[in-house]
Every structure is written in C-alpha cells, then in structure tokens.
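All remarks here apply to the structure that follows.
All protein chains of the complex are present and in place, except for one that has been dropped.
Each chain gets a letter, A, B and C, in the order it is written, and its residues are counted from 1.
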Amino acid sequence: MSGTASKVGTLLVQGPHRKGIVTSVSQVLNGHGATILDSNHYSDAPAKLFFQRLQFDVSTLATDRVTLEKEFREICENAGMSWRVWYADRAKRVAILTSKQDHCLYDLLIRHRNRELACDISMVISNHPDAGPIARHFNVPFHHLPVTTDTKARQEAAAAELIDRAGVDLIVLARYMQILSPAFVTRYPMRIINIHHSFLPAFVGGNAYRQAHEKGVKMIGATSHYVTAELDQGPIIEQSTVRCAHRDSVEDLTRKGRDLEKQVLAQAVRWHVEDRVLVYSGKTVVFD
Amino acid sequence: MSGTASKVGTLLVQGPHRKGIVTSVSQVLNGHGATILDSNHYSDAPAKLFFQRLQFDVSTLATDRVTLEKEFREICENAGMSWRVWYADRAKRVAILTSKQDHCLYDLLIRHRNRELACDISMVISNHPDAGPIARHFNVPFHHLPVTTDTKARQEAAAAELIDRAGVDLIVLARYMQILSPAFVTRYPMRIINIHHSFLPAFVGGNAYRQAHEKGVKMIGATSHYVTAELDQGPIIEQSTVRCAHRDSVEDLTRKGRDLEKQVLAQAVRWHVEDRVLVYSGKTVVFD
Amino acid sequence: MSGTASKVGTLLVQGPHRKGIVTSVSQVLNGHGATILDSNHYSDAPAKLFFQRLQFDVSTLATDRVTLEKEFREICENAGMSWRVWYADRAKRVAILTSKQDHCLYDLLIRHRNRELACDISMVISNHPDAGPIARHFNVPFHHLPVTTDTKARQEAAAAELIDRAGVDLIVLARYMQILSPAFVTRYPMRIINIHHSFLPAFVGGNAYRQAHEKGVKMIGATSHYVTAELDQGPIIEQSTVRCAHRDSVEDLTRKGRDLEKQVLAQAVRWHVEDRVLVYSGKTVVFD
Partner (left out) sequence: MSGTASKVGTLLVQGPHRKGIVTSVSQVLNGHGATILDSNHYSDAPAKLFFQRLQFDVSTLATDRVTLEKEFREICENAGMSWRVWYADRAKRVAILTSKQDHCLYDLLIRHRNRELACDISMVISNHPDAGPIARHFNVPFHHLPVTTDTKARQEAAAAELIDRAGVDLIVLARYMQILSPAFVTRYPMRIINIHHSFLPAFVGGNAYRQAHEKGVKMIGATSHYVTAELDQGPIIEQSTVRCAHRDSVEDLTRKGRDLEKQVLAQAVRWHVEDRVLVYSGKTVVFD
C-alpha cells in the first residue's frame, strides 16, 4: 500500500477452469491501457475451479471504468465465471458490533487510525453502553441498541437500518455476544465476520476457554470466519494458536486468547477490505 | 542432562494439598545427605491438589535408596499422596509399535542415537515387514507381527508377551494404524503414548488431514496423548500446529503434518522417560 | 491470580548454590505458619548458582512480615545470597515513557484496565503532546516533557523528579525514541524496560525494520530488555518473531512488528511486576 494505492483497481474472478481465461483478462486490461500491478491465480484441480486476483493501475486507463467493466462482464459471463471489481479510491464502509469486552474494539480502532485497515469505520453498535466512550475517543459514531429476548427482532431491525442507511459493506462482530438471527445473517452473505475464541472446529459455542481448560489442551486458538446460519460453521478466514500449559487457569487462557482474537480478527478484516478473500464450498481462498 | 545425569534421582509426588509437605520432603532428602538439584511444584488451587517433581543427587546419599524410599512412602502415605521415584542409572525401556509409515520410527531411532532420548529402545514391533531393515540399521530387535481381524487377539497377546518379557516401561505408537483392544490398553495404564495427526479434540479418528482439508482450516496440528480405552480421548501430553492455506492439498497437509507428528511424539516420549509427566482428571501436568 | 492474590508474598533468592538452602527457606515459612503456594528453583550447574522463586500465603502468617523478613535476611546473608520479598497488596508503580508511536502505550493501558498487569500506572511521560488525550482517556496523569539536545539533561532531571516523587518502581519505555543518558540509566538499575524492534542481537539501533528489509530476512522479531548503559545490550527478558516474505515492504514489516512489540513488551512488564525475573551475567532467569 503506497501513495498510489488510491489509483488501484482489484479484480476478483472465480469459476470453472477455462483455457485462455488468464490471457483474455490480461488482454482486456492491456487493451484499455491499464498496467497490471499484481496477479495471483489458484486452481483447485480436482474441483476444476479457477480463482484469480488481479490488481491494475487505474490511472493509466485509456478508456473509463464503465467500459472496462463491460468487457470483464462479457468475458466472465461467457466463461461462466463470477467476478467483482473494486477501486481503492472508494474505501469500504465497516460497522463494528460489540458487547462488553472491548479488546477487539480497541484493537480495530487503533489499527484503523494507524492506517493498517484500508476502510472507513462508519459506526460502532453495541447492546451495552460501555463502548460509547471508546467510540467517541476515536471519533466514530456510536449507537446503543440494548437487546432482550423479546426485543431481539426489533433490535436487529434497528441495526440493519443503521447499517443499510450508511451503505455499510462489512459488519464485524468484535466479541458481540448475541447470536444473530438467520434473517439478519442471510441479509448480509459473506459480509459478516466473526471472531470465535477457539481453534474451530474444536470447542464450538460458548465458554470455549473453559472447554479448552477442561480438556487439558496444550495450545489454544482463535478463528475468524464469515457468519452463516449455522453457529460457528461459516468459512474460516484466519486462525492462530498459542501454547498453554497446566499452570494456565481459565483466566490465563482468556488473557492469552485475547491476543489471538485481536490479531486473527484484524487480519480477516484487513484481507476482506483489501479484496483478498474468495469463498467456495464452505472454505476460503485468501490471496495474501 | 550432563555427565552426572546417571547419579540423579527423580521424585514425583501428587495428591491433596497438605501444609508442610514441601518442607517434609526436602527435610527427608537433607537428612539423607541428598542434595536437591531441581524442584518444581504446581498447585491446582480450585481442586486443592498438589504436584511436585524433585531431582536430587544420589551420589551424595549418606544412606541407601531403600531407606530413603521407605521415608518417602511414610510421608506420602500419611498425607494421602501418591508418589514414585526413578533413578537415571536405570534407563527406561521402550517398545515402538509401527505400521507402514516410517517417519516417526526413523525420527525416534535417530534421536535416540543422538542421545536426545534418555531410554533404551528394546524393540520395534510392526504388523508390516517394512520396518525391519530400519530397525536393523539402528541395531534394534525387530518383531514382525502381522494382524487380521481374526488374529487380533492373538497378535496383541504375542506383542504383550514380548513387551513384558523385556520389562518394557513405555509403549510408543509411532503411527501404528491398528486400534488396540481395551484389554491391551488397560494392561498398560499411562504407559502407551500415541501420536494423533490432528489438533485434538478436532478431527478425531481416521483421515484427519482429509477432514481438515474439507473444513478449510488455516492451521493443522498434531497431538501426543496417553492411550485410554476411548479412542483419541486420553490425556494430552503435547500439541503443536503449523499454518496451512487453500493451496495445500491433502498431500501437502500430510507432508506438513509429518513434521509436527515427529516433534510432538518425540517431545512426549522425552518428557515421559524423564519423569516429567503426571496425570489427573484426564489431563497432564508437564514439568518441562 | 485469583481473588486471594492480595494475600500472596513472593520471595526471590539468588546466589551461590548451598546445600540445604531449599529446606531452610521452607522451614522458615513453615515455622511462621505461611503456606507455600508455589515454588520454583533453577540451578546453573556450571556456574554453581542457585535461583528460587517462592510464593506463600501471607494470610496464614502466625507472626508478622518484619519478623519473617528478619529470618530470611539471616539465612540468605549466611549463605551469601541476595534476596527480596514483595507482597501483592502493595502494587508496583509504573511510569510509561513514550514518544509519537502510540501502539505500545495503548496496549499497556488497555491491558492494565483489563487487569492483565498487576500494577498501578502512575503516569505517562512523553516528549510529544500526542499521548496526552490517550492518557486522559484512561485516567492516567500525563506529563509533557519536550526535549532537545540542549535540554536533555534538564528534561531527564524533570522526569526523574516526577518518577521519584511518585515512588515509581518500574519505568517502561513504550517506543520512547530518545536514548537515555548513562546517568539516568544507572539511577534505575534493572528498573527500566525497553522494547526494541528487532530480534536482538540482530539489527541494533534505529531503523531496524529497514535493516531487516534490506537483509531480506524471512522472519522479524522484537525484544524486550532491561536498559543498561550500552545501547540495546541489556539482559533480554522476552523475544518473539513472526514470518515475513519478499512481498513485505518496510511498512508491512513495521505493521507486523507492532503486534510483536506490544506482546513482547507487555509480557516483560507482566513478568517484572509479578517478580518473575532475576538477572545475572547479563541474562535473565524468568520463572513463568
């Protein structure tokens, strides 16, 4: 990410492997005068699937974005592939949902301010008031939306309205301790990222550090994943682990785990907002 | 482990926390003229349990081992604690059981020859003949005990006879691809160590790398544990993980996993033969 | 660290190895009715040195702290050993010195608020005003002490006065970009902890990430150490590393390194305030 980052376009392509697709795409860019800056492919040979991430310099474009995209559409539709393009001069908008634990919230806000995350943080939403002063410290709008079993549908509707009105691209669950309804989840497919405090698929659900302690594992982990209707089962974006020992109490595991949670969530957000993640078969391809 | 290793005694004590137990044990050793070389405690405060590993210099013993142990027994029995003592001049005897995959077998034999493992390797037993030349290369007796569903009980009996006749202290399953019968397992409680090719409790059973690949995890792991009657559920001794990515095929995961398996199994064997592992509540205390 | 943490006393002993010292110390504690909670030894055999960290329950003390310490003094002085004792009900006082980069500052303040660090943070001192709002957000007194080459001696004197008046036990350099004078350093022996942004002894001095980038290393590191008169040469307390690759620019290394710096510095501070670190021969013993 240099000073010319704002002139960068990113094209993501995925679908059935077709001979010549690499050449066609690069010819289109060449024809429009757009210099290719970076390109990565991945082929899942057994599944006969192809994935590509390609970055190009928009500033050298001889035509315009609409014309360029029209050609991408033609090539990809003919090849039965899905595609999307993003320009760095339009930063993605992120909404953070959180509860009482604030380590991931602080972490994302600090990284954002240190320019580690190429996005705008549009708002912080919490079911508790505690996050308010934190959001204000970083000059981010804060919305307190308390929730009970009875008011859950209404609270989610209020959150969705805030999110949609602001044109939010990505929802980040930064230790948000509420299970989102299927209706909410399916409204934002592959646009909600959660951090789970275990090395999934081990220790699904709540109290993962307690589960780990009782099992006597020698490492704990954290997992960031897209949220799907099935709890803790969405496509995994990033995982990390750290050693622990018999001496570690549940509190020690929780403390060690916080460091993992922060890094693993921030990494997933960073990759997502930089258009590095593609999803298929319940898994992710990450062009890091 | 220096040149005086052979003069070292190791005392392991575990049981309900009793005031004064640390002092009593050190007084006994002092009284017998045995210098304390190293001492580690661990208290599981919520469970009110106490664990100690203590190393002492046998060469300065003013009395003898029998008298010393008699006093240990009295103190520990009075306190309701279990204990065991081991002297480095009596190396533990290890039997390795293996099948076709030879990376863990080689690894243990090479480490043993490089003096990383303070034990004797008494024999290699395999249900396949392939390990024979490897055992011979390292001058270790080899026993080929083929097995079918029908002959399993007899094969295990033959193995047990070889093991018992040689006074084997520890059985190491170095990618032994047979599930041992409950009868065999219960005969050697906390004396059989297995290596499982996943980060337990994730991916129990066979084909763990395939399971990991299908789930799309971003790290794979390996786990060494004592074998109990319940498959892959025994007390965990050591675990390790390594990063993987969408590019990694099942074969790549298998290759990366082999490095983990070797290290995690060897670490567990090393800790066991150095009397660093205590078991309680299905978990291990490792004084590393 | 449980709810009884405030009743814990910690004794650190180091010096020439003496037979019977373990027993003597535990007898003293026993005699005063203080239950031993945890105990760790380390012997540097070639150097004939002995180190012990022992935690005991002060609440069961039959006598008082002054009497207890008098006996410790006698035993240790007779054995030619140095010792110190600390009680958890007197939290250590910490001063943080920082400059413009705020990631370590935020990290320490957040961890402190999350009760990860068993100390008081008495003040933040900076040669830049930027840290002011951060300190205020966490309700920590802030002192802006600008510095130029000409005013350095006076600025350090002002800092020392603030530090001494508040009875500060530990000075933490959280990316403080000034080299402290030998006079200042020697005033606080083994009481100043710095974070260096490399895997020492590689890449001493400034621009460590640039040095690493130019060398083409495949991992970068961070090192926390006590500050001594010789730049970046003090006893190392903790180190950590993370993978990097040819794709990583100096900015990427800096970003990755920030995560290391935060963790490695916080770990050192945590160990220090919990009296887990002893120093000898330019190295540390860490009872973790």
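The rule is simple: contacts are C-beta pairs under 8 Å (C-beta built on N, C-alpha and C of every residue); 3 or more make two chains touch, one makes a residue touch a chain.
Bear in mind the structure is a predicted one, so any value in this text is a computation, not a measurement.
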* Structure fact -> Full-complex touch with the removed chain, picking from B:19, B:143 or B:258, is B:258
* Contact set of subunit C toward the excluded chain (per top definition) -> 42, 44, 199-203, 215-219, 221, 235-241, 245-247, 281-286, 288
* Interface residues of subunit B (partner: the chain not displayed) -> 1-2, 102-103, 106, 110, 114, 116, 133, 137, 249, 251, 255, 258-259, 263
* Contact set of subunit A toward the excluded chain (per top definition) -> 2, 19-20, 22-23, 26-27, 29-30, 35-43, 45
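Criterion: only the chains that are shown with their structure count from here on.
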* To do: Count the residue numbers both subunit A and subunit C use at their shared interface, divide by all numbers used there, and answer same if that is over half, different if under half.
  => same
* Closest chain to the centre of mass proxy, which here is the mean CA position -> C
* What's the rotation, in steps of 5°, that superposes subunit B's Cα atoms on subunit C? -> 180
* State, to the nearest whole Å, the distance from the C-alpha centre of subunit A to the C-alpha centre of subunit B. => 42
* Asked: Just how far, in Å, is the C-alpha centre of subunit C from the one of subunit A?
  -> 36
* Structure fact -> In subunit B, the residues touching two or more other chains are 42
